[in-house]
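Right, chain A next:
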Amino acid sequence: MLELDDLRIHFPLASGEVVKAVDGVTLKLAAGETVGLVGESGSGKSTIGKAALGLIPATSGAIRAGGEDVVGASAATLRRLRSRAQIIFQDPHASLNPRMTISRSVAEGLILNTPLRGRALRERVAELLARVGLPEQFLNRFPHELSGGQKQRACIARALALDPEVLVLDEPTSALDVSVQAQILTFLKELQAARPSMTSLFISHNLAVVRFLCQRVAVMYLGRIVEEGPVAEVFENPRHPYTRALLAAAPAPEANPRAKGPRVDYVELTGDIPSPVNTPPGCAFHTRCPVARKGICDVDRPADLDVGPRHRAACHFARDLEAA
Partner candidate 1 sequence: VEKVDGKFWMVIGGRQAVSHVDPGQSYDYAIRMMTQALYDGLVKYEGDPPQVKPWLAESWETSEDGLTWTFHLAQNATFHNGDPVTAEAVVYSYQRVLNMNEGVAWMLSDVLKPENIKAVDAHTVEFTLDRPYAPFLSFLPWWFVVNPAQVEANVVDGDFGKAWLATNEAGSGPYTLEKFDQGTAYWLKRNPDYWKGFPYEDDAMGGIIYRLIRESSSQRASLLKGEADLVTDLTPEELDAVGARNEIEITSTPALTSFGFKMNTQGQHMSDVNLRKAVAYAFDYDSLIKIYNGQAKLQDSPFTDAIRGHVDVEGIPRQDLEKAKEYLAKSAWPEGGITLEFVYVQGLEQQRQMGLALLDSLKALNIELEMVPLTWPNMVARAADPAQSPDLMCIFATPVSTDPDAVAIQYHPSSHGKYYGSHFLDDAELNAMIMEARSLSEWSEREPIYAQIQARIVELQPEVFGMMRNRSFAHRDWVKGYADSPIRMTGEVDLYPLHIQAP
Partner candidate 2 sequence: MSDAALSAAPAARRPMRFRETRRMAATYSRSISAMLGLALVVLFLATAAFGPMVAPFPEDAVGAVNFEAKLLPPSAEHPFGTDQVGNDIFSRVLFGARTTLQIGLTVTGIAILIGVPLGLIAGMTGGWVAETIMRVTDIFLSIPGLILAIAIVGALGPGILNAMVALSLVWWPGYVRLVQAKTLSLRNEVYVDAARALGAGPFRILFVHVLPNCLSPIVVKASMDMGMAILGAASLGFLGLGAQPPFPEWGAMIAQGRSYLPDWWWCAFFPGLAIYLTVLGFNLMGDGLRDVLDPRQR
């Protein structure tokens, strides 16, 4: 349903340098699947999400969403795409026009893409909002009169208005409190059940949330996917040192943090993420990697290695790490 093929997205800067936000990403989402995309800040997750909807032009590669070719698409194709693929952003407050009522914002997509008007439109909007748990009384409120969770529900209603086949969720809960996050996550889970054919790309840096919601997960580092596979597989048996470090760092609500996961002995990382302007040569992770070897990792860009059923990792030593 959503396919990225060797996607590259580069942003030229005023100084003449180039930010390689996405640098050769291949990812295929089957219909009905929810795939998590995790990685540190700046690794290019949002850029992929926006590019999938044609909101950012791709530098090279291909994107197919809902059966449409997004890269280099005509205006008409893009318009068709709008009703097939939708996106929900991280900050619900910023993604609603402060001067529009909630119902007006939710109606936007319907006005633009359907002939619904007047009473019918109003009823449809009310129905949509009711479905995400916002009763009548919120219809004519302005965004700042709603709580964060309520706003995010409105955003979800807006995205669902057009019955999209593909839904990109860009950290939909990271601006929310845990209790509100739980509400939204629950709702999304129910949505999965209610609409089994909908494909979702779930962007997050919260591993726990990904584990809860996704069937598959892809781990990004500096514009590249370093590991990808079924959620349980990747969490229980990670094959890339970066994934391991990420899992080791994930705080778990446990009294004894040492007892949190099956694999506690992963090395924690030192140092900072390199700038995406001058990505290190070879494996982008080698500057922080505990197992990196000179002459290999800083020279050769690792290829994807299959390490299990539908499980791949881009590390020269992915197969060796299995034992660990």
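Quick note on selection: all candidates are chains of the complex that A comes from, given by their letters.
For this structure, a couple of remarks:
Quick note on the criterion: contacts are C-beta pairs under 8 Å (C-beta built on N, C-alpha and C of every residue); 3 or more make two chains touch, one makes a residue touch a chain; residues count from 1.
This one's a predicted model, so the numbers in the text were calculated from it and none came from an experiment.
Touching chain A in this complex, out of the candidates 1 or 2, is candidate 2.
Contacts from chain A toward candidate 2 in the complex involve residues 50, 53, 55, 78-79, 82-83, 86-87, 89, 91, 94-99, 105, 108-109, 112-113, 131, 133-135, 137-138, 140-142, 145, 147, 150, 155, 158, 162, 183, 186-187, 190.
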